[in-house]
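Omission of a single protein chain aside, the complex is shown with its protein chains in their original locations.
We call the chains A, B, C, D and E, going by the order they appear; numbering starts again at 1 in every chain.
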Amino acid sequence: MECIIIDKRIDYDGSQISSLWAYNMADVQADSIIGFRGACDVRIEHMIDLEDKKQGDIIFSTDMLHFVIEHFDSTDLKLVYARQRLFTSIVREVLSLRYSDITRNGDDLFIGEKKLTISIASTSAVSQKIHFGINVFHDYYGSLEDLGIQGDEVAVVLQEIAEAYVREFDDIEKDLRKSRPLDVI
Amino acid sequence: MECIIIDKRIDYDGSQISSLWAYNMADVQADSIIGFRGACDVRIEHMIDLEDKKQGDIIFSTDMLHFVIEHFDSTDLKLVYARQRLFTSIVREVLSLRYSDITRNGDDLFIGEKKLTISIASTSAVSQKIHFGINVFHDYYGSLEDLGIQGDEVAVVLQEIAEAYVREFDDIEKDLRKSRPLDVI
Amino acid sequence: MECIIIDKRIDYDGSQISSLWAYNMADVQADSIIGFRGACDVRIEHMIDLEDKKQGDIIFSTDMLHFVIEHFDSTDLKLVYARQRLFTSIVREVLSLRYSDITRNGDDLFIGEKKLTISIASTSAVSQKIHFGINVFHDYYGSLEDLGIQGDEVAVVLQEIAEAYVREFDDIEKDLRKSRPLDVI
Amino acid sequence: MECIIIDKRIDYDGSQISSLWAYNMADVQADSIIGFRGACDVRIEHMIDLEDKKQGDIIFSTDMLHFVIEHFDSTDLKLVYARQRLFTSIVREVLSLRYSDITRNGDDLFIGEKKLTISIASTSAVSQKIHFGINVFHDYYGSLEDLGIQGDEVAVVLQEIAEAYVREFDDIEKDLRKSRPLDVI
Amino acid sequence: MECIIIDKRIDYDGSQISSLWAYNMADVQADSIIGFRGACDVRIEHMIDLEDKKQGDIIFSTDMLHFVIEHFDSTDLKLVYARQRLFTSIVREVLSLRYSDITRNGDDLFIGEKKLTISIASTSAVSQKIHFGINVFHDYYGSLEDLGIQGDEVAVVLQEIAEAYVREFDDIEKDLRKSRPLDVI
Partner (left out) sequence: MECIIIDKRIDYDGSQISSLWAYNMADVQADSIIGFRGACDVRIEHMIDLEDKKQGDIIFSTDMLHFVIEHFDSTDLKLVYARQRLFTSIVREVLSLRYSDITRNGDDLFIGEKKLTISIASTSAVSQKIHFGINVFHDYYGSLEDLGIQGDEVAVVLQEIAEAYVREFDDIEKDLRKSRPLDVI
């Protein structure tokens, strides 16, 4: 799968979770993780999580790291959710190299009581997608700033996380190609 | 899914990775994680990882915590491997509450250079299974003892890990039931 | 899976067949069968069966028992149709305890020549759904009244059918977890 | 799918549940239901239901109607079990035309307290199969004789059941080709 | 699967690639290939290939043979694309009986440098579809006329191609019902 880091600022408004955004935006014709930095302001019509939608949640942040993952190898909802949880763990692992007291609860990361991230996953008839956002700075919620990650380090973290997911994916694809089927009692 | 902790010692010889072992052993008719403690000595005919088999690897430990996971909801190899990686992350998270310098590389955990765990995942025509073993004590490899986890704490860790996986699974199953399908560009 | 019986009257207009209606209406985050009583008047834009749509069929009844089933474990069209037929058989079995001359033809039940029920099944990218409606009273078609089921008994039937489906589903889930794979000649 | 009724007696020993038995026996290259009459004596190595195997159950009858169903369109365990339940309902419907007090519990039919049938379903990597057997005569369990079905009527019932399943299958295949996908809330 | 050749002219505007067009147009309740002749002018809202859409491609031809294939047996994107490539090979084989210098590149056929065909494939939640068009006459692109196929021969080619695909499909369905599962090393 391809790892693409976009230098210029992109604000996440929820349209990026649509299938085939990577192709439309950058002619990507592969499974991909795209990392970029920008504000977050999800319009109601792009809300995938109906809990947010029902509660009229405002998903808003002025400065976030965003990861948009797309896989075309399956449209299984269970698989994309397992991948989302695994991605959340990977983010935690990368951040924990800098700051040890981060906890994970499902697809959320916390610093103490403060929520640091947002995430959603779903499928269309052709692909599965994950969005994951990490506050760079936030007045109310947790942020990379709270972890002491600032300045150039922010871009380093963006790159490291995206690369770690690609490495994990490639490693899985190799591992599953050397295991024989199970015996049966 | 069911969480079953077995009090008596069971030695893992590789036969436990077979589909339907949980039913045969304990009449379990649900997806399950079964945790127990015992030696590990995998016979060549039960080796699922062909790399081990080719290299004539000895998978041997006198004292391990074992987790045997079985899901019947899918026989997708990609899904069982994503779940295996996620489980590995969960083990790391539980252990990290006691000892911070554990690193994960795919389905392996390390303390410094010393490998602490073994794992395999595969499918049959009816279920998917994961085995995960953690050395309690080991002369050569890493072990819980190296993390300062000994005595009654070993059983606590066994229980915590198994319960954390069940919680994660249940949480995923709930989350995927409130997300609408993706839009398409 | 959850069994939910709604006491207050809900008129079925076809919007209830949409994926995630159960979550939106009642925060259900599980596979579910929801039973309720109300009129039926399916708007053309909610018609799933294109035969009805083409023929400009009016799907109308002033008083029906409705069952809305949603499964998130698969989006396989063959599976939801097998489940729909099985559900139809279950309805027939419950009703036959009160009135013996009910016949089934696919997803339809009849009393003599008179059609007693309506049903549709389909999938989206995230779930599979079934709607099944039984006339409580009808001037032209068959109804529970014709079976001698009236008054409080109507609510009893609503509950019995919903519970029978949940029991069947749970029983299947258990059975498939104790069968080994087939041999091959 | 093909409906094949075999005139000569075949004793069911469990080998017939293997994938591709229909091809090996009769060059069938289609999904199929094969009906025949014969004794039943399942050898331990052909037992698919591990509950029977554990309990050392004897699956024995001197005279049974047998149905062996094979589908190659999917190897989904959930689908073959839904089909097995649906088949059980169909058997009940055909028999109920002759004798009204038959009850169904999962994949079993009963006359009063007496079990009338046996059934198993499972998958291999290439197909899904169902075996269903009905006692024609039995000293201890229920049988067609108890229903008053004897003589030439036995062959009629064999044929009717097999044909009813094919009709149901064809009807499902047609129905699922006229339903549009679900809307989503 | 059904093979339907339509005698009257139908212009292809992209709406025919929608799922269930065959049912809506001709009450087809089977997997099908529908062949017809007409102009081609795909409206932007019906463009499935985002490359065409991005480039504002005009997909226009005054006279084409069209094939619209629909399968309901799977919604796997990999399968519909393998079938599309196979169909393209079949078209090449039929045309090569008349004119030998046709080359295939993926889902495109060429006479020398001139592109002779257009094609697209995709899935919805209920079916998979392929459109394939061959220029009968064209000022700029390649056409059947360039191959010397004119007059009554055009209708013959339409019929031969559609029948060859049905034959291939039926042959595959039979072949996969006589192969046992693989051994494993």
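Just so it is clear, contacts are C-beta pairs under 8 Å (C-beta built on N, C-alpha and C of every residue); 3 or more make two chains touch, one makes a residue touch a chain.
A quick note: this is a predicted structure, and the numbers were derived from the prediction, not measured.
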item	value
Per the touch definition above, residue among E:Asp13, E:Asp41, E:Asp57 or E:Asp76 touching the missing chain	E:Asp76
Residue among A:Asp11, A:Asp73 or A:Glu145 that touches the chain left out of view	A:Asp73
Hidden partner interface residues of subunit B, rising order	50, 54, 75, 77, 122-125, 184-185
Contact set of subunit E toward the excluded chain (per top definition)	15, 17-21, 24, 46, 48-51, 73-74, 76-79, 81-83, 85-86, 89-90, 92-93, 100, 104, 106-107, 120-127, 129, 168, 171-172, 175-176, 178-185
For subunit D, residues in touch with the removed chain	20, 23-24, 72, 75, 125-126, 180-181
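Definition applied: only the chains that are shown with their structure count from here on.
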item	value
Reference subunit D; chain at largest CA-centroid distance	A
Comparison of C-D and B-C (more C-beta pairs in contact)	C-D
Inter-centroid spacing, subunit D versus subunit C (mean Cα positions, whole Å)	25
Subunit D and subunit E, separation of their C-alpha mean positions in angstrom	40
Set of subunit E residues in contact with two or more other chains	20, 23, 50, 72, 75, 124-126, 180-181, 185
